[in-house]
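Notes follow once the structure below has been shown.
What you see is part of a larger complex, with each chain still in position.
Read from first to last, the chains carry the letters A and B; within each, the first residue is number 1.
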Amino acid sequence: MKISLNGKNTETQSRTLMDLVTGLITDQGLDLKSLVVEHNLKVVPSVAWEKALIQDGDTIELLSFVGGG
Amino acid sequence: MPDKQTDTLILGDVEFSSRLFTGTGKFSSRSLIPQMLEASGSQMITVALRRVDPSDRQDNILNYIPDTVTLLPNTSGARTAQEAVRIARIAREAGCGRFIKIEVITDMQYLLPDNHETLLATEILAKEGFVVLPYMMPDITVTKQLYDAGAAAVMPLGAPIGTNRGLEMKPMIEMIIQVSKIPVVVDAGIGRPSQAAEAMEMGADAVLVNTAIATSQDPILSGKAFGYAVKAGRMAYLSRMAEEKLKASASSPLTGFLRD
């Protein structure tokens, strides 16, 4: 399935946001709790990741809070 | 003149006893942030939102901010009102609360804000129930428009961000303090506690300091210094000090000693 992930066209097998996110954790050791997921311009709370189905062409942004003034 | 006893700052429906706002940028180590917050007494701190950087192994910055401190997400990175609005909504839905610092910058050389886009974003977000604190170029006309747009405060810059040059825009900020119907928070450029105190003596309602604290060789002591300075400046404002005088006047009796 082709999606736009943080602005990059990406091929993914993940069926849900949870699959996608957990995959990235193991790949990149991200801090799950710090993750903000925007799915097709809507923020999806972590409790809903399990049910959030990814479809071909979806736009997904994985964000987190950083230091700023 | 406010009551000296019960002198607090209210933004949204939150009451702040500290008039020093701080930021989370530029710290050599995130673990300094909670200590700086305690030393400075600051009750509001800014954070930014960015795409996850896979190379960045740091854990959640929010973990370093006590619940007693109000989060002030900023819209840094936004170059239009629309982008600022999108960031603000994400921040709120991500659980960061209703406060938002609007920061729309198109000038990448001096990093000075775009007042018009800032005004447009303020209008939209205030309607959506945000407590909007717009970072702005000191400007009287825009100050009034931001009030009409529903801003909770105005945040004119003292000097370009990160320069530590202090109140370069002092004359304009003094005028803003005179005309503004909402609190005035001096943001950006404050590099010394004396400059923070000066802003408060002028009648500013608060100051926001990040770079000067985070980049000092001892951010905890610096935070404490700014905390004291902001208190000092506010007290001076409340105790109505005498104006500058052109003529010298003796503090000891002027009679010569053993003369009449």
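Basically, contacts are C-beta pairs under 8 Å (C-beta built on N, C-alpha and C of every residue); 3 or more make two chains touch, one makes a residue touch a chain.
The structure presented is a predicted model; accordingly, all values stated were derived computationally and were not measured.
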item	value
Stoichiometry of the full complex in this file, given that only one copy per chain type appears	A x4, B x4
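Please note the rule applied: only the chains that are shown with their structure count from here on.
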item	value
Mean-CA-position distance for chain B and chain A (Å)	33
Touch list for chain B against partner chain A, complex	23-27, 30, 46-52, 54, 57-63, 73-74, 76, 86, 89-90, 93-94, 96, 161, 188, 208, 210-211
Touching residues on chain A, where the partner in the complex is chain B	6-7, 24, 27-31, 33-36, 38, 41, 43, 45, 61-69
